[in-house]
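Left out: one protein chain. Kept in place: all the others.
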Amino acid sequence: MQLIYEKSTPGRSGVKLPASDVPAAAALPVALLRKEPAGLPEISELDAVRHFTNLSRRNFSVDTNFYPLGSCTMKYNAKVLENSAALFAPFHPMTALLPGGEEFCQGTLGMLHELGSLLAEITGMDEVTTQPLAGAHGEMTGVLLISAYHAAKGNKAKKKYVVVPDSSHGTNPASAAIAGYEIITIPTASYGDMDLELFKKAMTDEVAAVMMTCPNTLGLFNPHIKEISDIAHSYDALMYYDGANLNAIMGKVKPGDVGFDVIHMNLHKTFGTPHGGGGPGAGPVGVKKELIPFLPSPRIVKSDNGKLSLQNNNKGSIGRTANFFGNFGVMAKAYAYIIMLGKEGLIQVSEQAVLNANYIKARLKDWYDLPYDMTCMHECVFSASKQAAKGVHAIDIAKFLIDKGYHPPTVYFPLIVKEAIMIEPTETESKGVMDAFIEVMIEAAKQAESDPESFAAMPVTMPVTRLDETKAAREQNVCCAD
Amino acid sequence: MQLIYEKSTPGRSGVKLPASDVPAAAALPVALLRKEPAGLPEISELDAVRHFTNLSRRNFSVDTNFYPLGSCTMKYNAKVLENSAALFAPFHPMTALLPGGEEFCQGTLGMLHELGSLLAEITGMDEVTTQPLAGAHGEMTGVLLISAYHAAKGNKAKKKYVVVPDSSHGTNPASAAIAGYEIITIPTASYGDMDLELFKKAMTDEVAAVMMTCPNTLGLFNPHIKEISDIAHSYDALMYYDGANLNAIMGKVKPGDVGFDVIHMNLHKTFGTPHGGGGPGAGPVGVKKELIPFLPSPRIVKSDNGKLSLQNNNKGSIGRTANFFGNFGVMAKAYAYIIMLGKEGLIQVSEQAVLNANYIKARLKDWYDLPYDMTCMHECVFSASKQAAKGVHAIDIAKFLIDKGYHPPTVYFPLIVKEAIMIEPTETESKGVMDAFIEVMIEAAKQAESDPESFAAMPVTMPVTRLDETKAAREQNVCCAD
Amino acid sequence: MSYCPNTEKEQQEMLSAIGVSSVEGLFAAIPAALRAKHFDLPQGMSEFETFDRMKAVAGKNSSDTLNFIGGGFYDHIIPAAVDHLSGRAEFYTAYTPYQPECSQGTLQALFEYQTAICRLTGLDVSNASLYDGATACAESAMMALRVTGRNRILVDACVSPFSREVLKTYLFNLDVEIVEIPQADGALDRAGLARLLDDTVAGVLVQNPNFFGTVEDFTSLAAEVHAKGALLIASVYPVSLGMLKSPGEMGVDIAIGDGQSLGNPLSFGGPSFGFIAAKKKLIRNMPGRIVGETVDRNGKRGFVLTLQAREQHIKRHKATSNICSNQGLCALRGLIFLSTVGKEGLKDMASLNRDKSEYAKSRLTSIPGVKLLQSGPTFNEFTISLPQSSQPVVSALLKKGIAAGVPAGEYYNGLENALIVTVTEKRSKSEIDRLAQAVQEVLQCN
Partner (left out) sequence: MSYCPNTEKEQQEMLSAIGVSSVEGLFAAIPAALRAKHFDLPQGMSEFETFDRMKAVAGKNSSDTLNFIGGGFYDHIIPAAVDHLSGRAEFYTAYTPYQPECSQGTLQALFEYQTAICRLTGLDVSNASLYDGATACAESAMMALRVTGRNRILVDACVSPFSREVLKTYLFNLDVEIVEIPQADGALDRAGLARLLDDTVAGVLVQNPNFFGTVEDFTSLAAEVHAKGALLIASVYPVSLGMLKSPGEMGVDIAIGDGQSLGNPLSFGGPSFGFIAAKKKLIRNMPGRIVGETVDRNGKRGFVLTLQAREQHIKRHKATSNICSNQGLCALRGLIFLSTVGKEGLKDMASLNRDKSEYAKSRLTSIPGVKLLQSGPTFNEFTISLPQSSQPVVSALLKKGIAAGVPAGEYYNGLENALIVTVTEKRSKSEIDRLAQAVQEVLQCN
């Protein structure tokens, strides 16, 4: 397909603007003006509509394909959530920051406050800030909170390290690094969890925090989690919970109850908001009491008479982490999701997510290597090592699936599993859909035996075949020349 | 793709209903109840979303493909029109019919009234009813009005015939037949218009109406149109204008000025409302003064103080032609379209529609036979007779185009042109799009010379190849067995 | 804004390819004397101003009226997915699927729609939609005339007055006699009908639930009608078919109705869609488009428009109907509605409607002087008799923001005190209580 710039014709125009009803202003000095208008598309509205409609048709998506992308929780995004968020389109965030402005924003401030309370109850935390804009942003916010906590105790200089298991998501160490910490990585033991002995050895007074997700990225719930957090606390290290995998445990166990002090949630995973082809998400952060003083400002507080207001002058606050109040539109969807599903609905979400993952695991384990063969939570991680021995790698199986109309699972993550194939069906998929997927996975395994060479050419049903990534990285052609 | 019924699983359910807040009623007598619930789909909301999203992807459409389907005016449907119509979703039509109810519907009644005035000005008519639901419905309404006119003059028995040219759309005679008339068909002369001499011979006092479209379905404007209407009027036959081709002449000539007494408009053609895969459209009917007393009831009238009200007791009215006030949502879009484009915009529409059609005609006439080679209006009609001689028929060229990503022009209509290929680009297509289409049409012509056999297998890029229409008609499998 | 994309330069290039010097030259065939003398339309505006204007128009209707009115259009829930899916551009910006290979989306959806209508009505064949419920009445009557070759239609006066009016309009010039059977306490006068039923009758048209909301069983009627060689036509309210005996089960020959209640917004009366279903043997007399299943050259299932020889574009004045554009997108909405609400869902929805309506019935009929008109059962609509004319009551309640019902007296002589009240699943108990309260107050004041 042509680029939209290649469809331009000089002088063609799209949307018409309102005519001016005021006098034209005197021109600005030339030094302040650009020489040429920016080389934006010159196309009609129909050209734009056709271009983007046809572009969209070149994507797989949840609404068109089963999308069992591990760690991403690609559940169905209910359409009523989209409609709900649209209700808030006209509200300017600055209104709330004007003197007397909160009065005019009681709906939006109230929703954020209530969402915080709901998330706190779900995770067992004492207060939630809705400011962070995605999971990684929440992580950074969370680690900064931990750092502020240590600083307030006079331990800023002493606390130098953040401990993460080697199965952790890359954002965990990356976020901790921005927050100024060095990283200690703990290997995973044969039982699929962070090696407890090595962890114990690594712990010292210099550790500021331990960042974990539980279930971890292998989909396993760590039964020693309380012991780990007790150990951490004994060194005055705080426990950070990466909430990306919260979809597995709602109503079953609360991070706050097992010793976690800080948590971020990926509303775009657990709470049914769409992923948008990469974003936006939202990454609210929940904390235990001790950390409340450090939360980002402004904080939304509710007075006894139910009025919401903004508190800007939190003394110990780590400050602002984003422009305004976070990705409000995303939170509106998550809020609608939570009140719609309610208590029983959310428990069912986790139960069915876990049931679905275990079903796929059970059905495929005769065909694919299962490095950690225990009951999984919401996702299961296979290895294509058997197939790789024949020359068919995880990526080849992924391309096979594309040709069959399935979005591939996550491959090559977590990094600790060779040839990883990480499958997360989510609770919104039915047995029928999974059975069809399982058949195709089995077909792939058989074909890897019988005809391993055939994989190299795949996929053949897409607008492009496999792409030359090296060329892309070498040429760095990231912008179309004007 | 599976049928949605084939995706059902007993017990699966989709959207949840609100819980009841009232006591359960006593059951109805068994004789009034159905034995089994209707065999509707039992699927999840996600199943439904995926099913219909994927189904939609099996269509060509204006938003994805150039769609030069002659006589259908497949112009771009501006997105703001969709948003505009949605504003009126909550209004119950019965409200306006309650005693005192008009007061609560001044917006919707006012819009219908103003739309009527705008359409009257565009077409040169004195009043417009917005009740008819599509073009053919407008035709029937229009002919009934004509019949009421004759009846009021005591000529009901005498007036037996409606005259139509053989190039007319099938709905014209079909609508006249419902209105109780017999049809006289006039052949087209070599100059592309209704044969004037034969027309004169056919005219008698028994003719109730002459139904024409101008430009006609060959895309030609009849320069004798005034003469024709004068002749018709001399027999007290009224002139009916099929407004399907109005897109060619806005601001240039008004049907009312050239002697037409009744007109229907296809809002879904000229006024930018989408075709919906077959409907809904809207077919308002405009009339000259003499016919106003017969208009369908209720009529929307505006008093001197600007208040709108409904007039139900029109003595001579032909009565109600549809449930309420017509396809209101479609009219909201057409109204928005007209006020958005305005006077200059609508003139430009017709000019550019005609320019585009003539451009395609000029560029293709060396390749395809042009049975009536004169300046066309908004569409041009070729014949694939040259190609047919090689065994490549209009339908084969259509399938060739499908494989190239173009929706085919209308083929085999008008019936008077053998192997007709009727191309209507509309004004919203750019030269670039048309040039690409022209190249592909030329390629088809060349390939018809060089490799006529190759066409039989086309199309090959679609979910299905050519379908067995005979089998469909024979088996009459129009409903999936339960 | 004209949405005309070509630049001045392109227009020049096109003109020279054509060989004329100006666009005006292309209009030379229109004699000067016939040219438009004025074209008094307003100046155009941007889409933003347009949308503001449309909001202003909508703002002139009152939007917070509490609805207890039906009369053919019903305020039902519409799952959010209906808008999203029918809003797929490939559905709504396509034309009638005349080229089947590139229209399988629309064609399969319409086949599924036809199936849903057949299953709901308990009949064998359905078309791909008609304009609305009222015109469907007319089409079904014309079908009966064609099938039987007779020329009398009997119509129960309990059929919607709008449908009956449209029927009369359609048949006015056709040599047909339409005979109305006056209503009896809001139900079909069976004895009255029996007196008129003979072998000159082409069809008998009834409605269930009828305009007063009364639910009837037409099984025995069907037998009587068939005994005279006539067809029984029933107009039905599709949501009620979640619960009520289907036309097919009653022996009805042709079922019709308005599909608005299936996922189409009220939208001041349209667009909605008409549906028509019939026994298999009537298929060649059906009006409008029909989608049929077939196979492609590789034996793969596919769908096409079929039996087109019935239609105007082939048969011209001999066609079964003049209909061309139908209400396809609304029918698609109906299908999506039925698919998302689902088999059990429609049943539950029907129960919810009846429960709410029965609650309202008990609340309203406990107001002194208010009685129920019909003796038979009802679905979600019922008719009460007030101690005074219902018209001023309705208009007084409207001013209080409640559309309390449809005054039957507007459509039936002798029923000036009657009020037809509709209660859908969208009305809450407290809203119903508010209605009862308000009716009582207004009655006390008058």
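In this document, chain identifiers A, B and C correspond to the written order of the chains, with residue numbering beginning at 1 in each.
Just so it is clear, a contact is a pair of C-beta atoms (placed from the backbone, for glycine too) under 8 Å apart; a residue touches a chain by one contact, two chains touch by 3 or more.
None of these values were measured; they are calculated from a predicted model.
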item: Contacting the left-out chain in the complete assembly, out of A:T129, A:T171, A:T213 or A:S383; value: A:T171
item: Absent-chain contact - pick from A:F66, A:Y149, A:F199 or A:F221; value: A:F221
item: Residue in contact with the excluded chain [from B:S44, B:T213, B:S229 or B:N358]; value: B:S44
item: On chain B, residues whose C-beta touches the chain left out of the figure; value: 9-12, 15-19, 43-47, 49, 53, 78-80, 82-83
item: Contacts of chain C with the absent chain, listed as residue ranges; value: 47-48, 51, 77, 79-80, 84, 87, 89, 426
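In this section, only the chains that are shown with their structure count from here on.
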item: Mean-CA-position distance for chain C and chain A (Å); value: 46
item: For chain B paired with chain C, centre-to-centre distance based on mean C-alpha positions, whole Å; value: 20
item: Per-residue multi-chain contacts in chain C, two or more chains; value: 1, 3, 5-6, 10, 45-47, 79, 81, 84, 89-90
item: Two or more partner chains touched - positions in chain A; value: 9, 12, 44-47, 49, 53, 78-79
